[in-house]
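Note that one protein chain is taken out, while the other chains of the complex remain in position.
After this line comes subunit A, so read on.
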Amino acid sequence: MSVKHALLALLEQEPMYGYQLRVAFEERTAGTWPLNIGQVYTTLSRLERDGLVTAGETDSDGHQLYRLTAAGRAEVTAWFGSAVPRTQPARDELAIKLALGVSARDLDLADIIQRQRSATMKALQDYNRLKRKATDLGHELVLDSLIFAAEAEIRWLDHCEAQLRRTADRAVR
């Protein structure tokens, strides 16, 4: 996840200091991806080194405000304008579990699939409850992203189960 671009996009709206950036980021993304403050400061110093932000004046409370440079503004525009690359998927424990389960003996894979489906559905129900309470479009879209991802997992589990049954049926014939 590009913390760099998220910070730049926030700074495009107004100059902010580090802690303020962290709060704004978490607030806008419904607290879904917590940022630690150390990460914010190291990112800011890298952005400053690269000429994308300047550390300027301090506000009345002595916080150092960061603002976007012209190069930083161009970077934000380019980020919004380009597709996010599909990264190499992280090691997926569930996929690995099923792949290994297929060849394990004495294992009821259908049962494992159902247990997972039930757990993922519970998460989906939680996201749905949060979404029903959401009053901010940005929050809703973040929750929708989690919702669609959980749904994709359940659909994939359905698919695995159907494949499993088909294979079993073939073996019987």
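As a convention for this text, a residue touches a chain if its C-beta (ideal position, glycine included) is under 8 Å from a C-beta of that chain, and two chains touch if they have at least 3 such contacts; residues count from 1.
Criterion: contacts and distances are computed from a predicted model.
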With one chain of the assembly withheld, which option in "3-(3-hydroxy-phenyl)propionate/3-hydroxycinnamic acid hydroxylase", "ABC transporter permease", "Nicotinate dehydrogenase FAD-subunit" or "Putative ABC transport system ATP-binding protein" matches that chain's UniProt protein name?
"Putative ABC transport system ATP-binding protein"
Pick from A:14, A:92, A:108 or A:136: which residue touches the chain that isn't shown?
A:108
Hey, which of A:2, A:64, A:77 or A:125 is the one touching the hidden chain?
A:125
Hidden partner chain, residues of subunit A it touches
106-108, 111-112, 114-115, 117-121, 124-125, 127-128, 132, 147-148, 150-151, 154-155, 158, 161-162
